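With one protein chain withheld, the remaining protein chains of the complex are depicted in position.
A and B are the chain letters, set down in written order, and residue numbers restart from 1 in every chain.
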Amino acid sequence: MEKKRGGIIWNGLLALQRNIMFYFSLIIAVSITIGAMLRYVFKTNLYGMEEIISIFAFWLYFVGGAYGAFEDSHIKADVVSSFVTNQKLQSTLIAFSTGVTAFFCFVGIYLAWGMLSFSFLRGTQTPVWRIPLWVPQGSVFLGFVLMAFYFSIHFKDHFKKAKEIYMGRI
Amino acid sequence: AKKMRIRMAGQSSVDHQATIHQKEFAETIGQATDGRIEIRVYPANQLGDYTQVYEEVVKGSIEMALISVPSQFDQRLELTYFPYLLENYEQVKEAYAPGGFLYDILEGLHDNLGVKLLGFNIEGFGGFGTTKPAEDPANPDVKKTVLIRVPPMDVFKLSTEAMGFPTVSIPYAETYTALQTGVCEGWTGGPPVLTWLNYRDVIKYYYQYNCYLETESWLINKDFWNKLSAEDQKLFLDTAQVLQLKSVAVSEKEDKEYLTKLKDFGMEVTTFSSEELATVAAKVREVAWPKLEKRVSPEIMSKLREQYQ
C-alpha cells in the first residue's frame, strides 16, 4: 500500500478477515484429519461432513481472495513492471489496469448478487444437512464486494500517482 | 419459421447409451423439422455436473438436459434414488411410462420448479461392486465387513446399511482412487455397464442386487417449452417416449451382456434368485424406508406403500 490507512473499521475489517482465514484453515485441516482417523478406526466416517467443510472452504477461498486484493497479490504477468521503463507509460498502464479490475469487481458483485438472490428465493439446500445454499454462496458476494472496495482504493492511489508523474512532481 | 437452437447437456460418457440416445434425439428432431430446430449435445459433464445443469435448466440458460436429478431444490426428488422401488423391467415399463405412478409424482415435482419432464432414460439395475468378497451376501441380517462408498445422500446410506454393509461417504470424484488404494472396498448403485466402463480395473466382485434403477431424466425448461408450438411439443414428447422404451430394451440387454463381460474379464459375479432379492428388498423397505419418510414426504411415502400392499 502507498500509505498506511488507519481507523477502527479499516483495521477491524482486516483483522476479521485474518481471523476467518486462520481459524477456518485450522478447522478444515483438523476436521479432515479427524475424519480420516475415524474412518480408519471405526470403519465409517462423519457422514455429510464434507458438506460442512466445503462451506468453510468457500468462505476461506473468498475471504482469502479479498485479502489478496488488499495486498494486491493477485497473480499478474509482470510485463509492465519488469519491461516497461518509461515512468509515464508504466504508471498509466498500472492505473488503467487497476481501474479495469475494479470495474470488473463491480460486475462481479452484480453477478454474485444474481446467484445469491436466486438461491435465497428458491430456498435451495445441501443434500445431507439441508443447509441453505446462500450460506456458502454469500461468500462469493461478500468476496467481490471486498475486492471491489480494495481495488477501488488501489485505483485511486495509482491514479493519483500517475497524475503526479504527469505533472512532473515525481 | 424461425430457426431455433437448443443446448442439451448430458453427464454420461460419449460411448454410453444415454449419450447415444441424446444424439438420436437431436437427429430425430432435426430431421422432423427440416433443420428448423437444431439441438446441440454437450455430453460428459461438459457444461457442469447434474446439480448445476439442473439449476441452469430451471433458469433457462441450458434449455434441455438428460441428467440424474439433484435434490437441492426439493428433497422429494430423492425419490429417483429410492432403493428397491421396483424389482424388474415389467414394473419399470409401467411405473415410468406417462401416467405411471412414478412418472406422475416426478412430473409434478419438476413442474413446481419450472421444469418440464419429458421422460426417462433407463440405464440398468444397480448392484454393488467390491474389491473383496461380501459375507453371505443374500442375507441382509449378516453384518458384513466390506466398507461401501455411498454418495452423500441418506437414501444410499440408509439402504446400504439396511443390507448389512458399513458405509463411508466419499465424493464421486475421489471414488476411483479410494477403491484403487483401499480407502473404501466397494461402491453402490452402478449397473453392470457402469461398473464395466468406469471401474473394471479396480473391482473384483460384483453383486447384482437390483437395489436401484439407474435412470436419467429428459428435462426441458418450462418457459421454453411453453413457447413451442403444440406440434413441436408432441414431437418432443413422442421422441422422448420412443427413446425411453428403447432404453428399457437396451438396459435389459446390457445388464446381461455386461455381466458376462465382467465375468469374462475375471470378476466374480453373484446374481440372486427372485426369492433372495425379495428378502433383501423387504428388509430395506422395513428398515430404511421409514427413516426416509421425512425426505420424500408422507404423501409420497403412502403412494409408494400402496404399490406394495
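Simple rule for what comes next: a residue touches a chain if its C-beta (ideal position, glycine included) is under 8 Å from a C-beta of that chain, and two chains touch if they have at least 3 such contacts.
By definition in this document, contacts and distances are computed from a predicted model.
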Chain excluded from display, named as in UniProt, from "Dipeptide transport system permease protein", "TRAP dicarboxylate transporter, DctM subunit", "Ring-1,2-phenylacetyl-CoA epoxidase subunit PaaC" or "Thiosulfate oxidation carrier protein SoxY": "TRAP dicarboxylate transporter, DctM subunit"
Residue, one of B:15, B:34, B:201 or B:264, that touches the chain absent here: B:201
Interface with the undisplayed chain - residues on subunit B: 7, 42, 44, 46-49, 51-52, 55-56, 59-62, 170-171, 173-174, 176-178, 180-183, 201
Interface with the unshown chain - residue positions in subunit A: 18, 21-22, 24-26, 28-30, 32-33, 35-36, 40, 50, 53-54, 57-58, 60-68, 71, 73-83, 93-94, 96-97, 100-101, 104-105, 107-108, 111-112, 114-115, 118, 136-137, 140, 143, 147
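Here is the rule we go by: only the chains that are shown with their structure count from here on.
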Inter-chain centre distance, subunit A versus subunit B - centres from mean C-alpha coordinates, in Å: 38
In the complex, subunit B residues that touch subunit A: 55, 58-59, 70-73, 75, 78, 113, 145, 147, 152-154, 157, 166-169, 171, 183
Touching residues on subunit A, where the partner in the complex is subunit B: 39, 43-45, 47-51, 118, 122-128, 130, 133
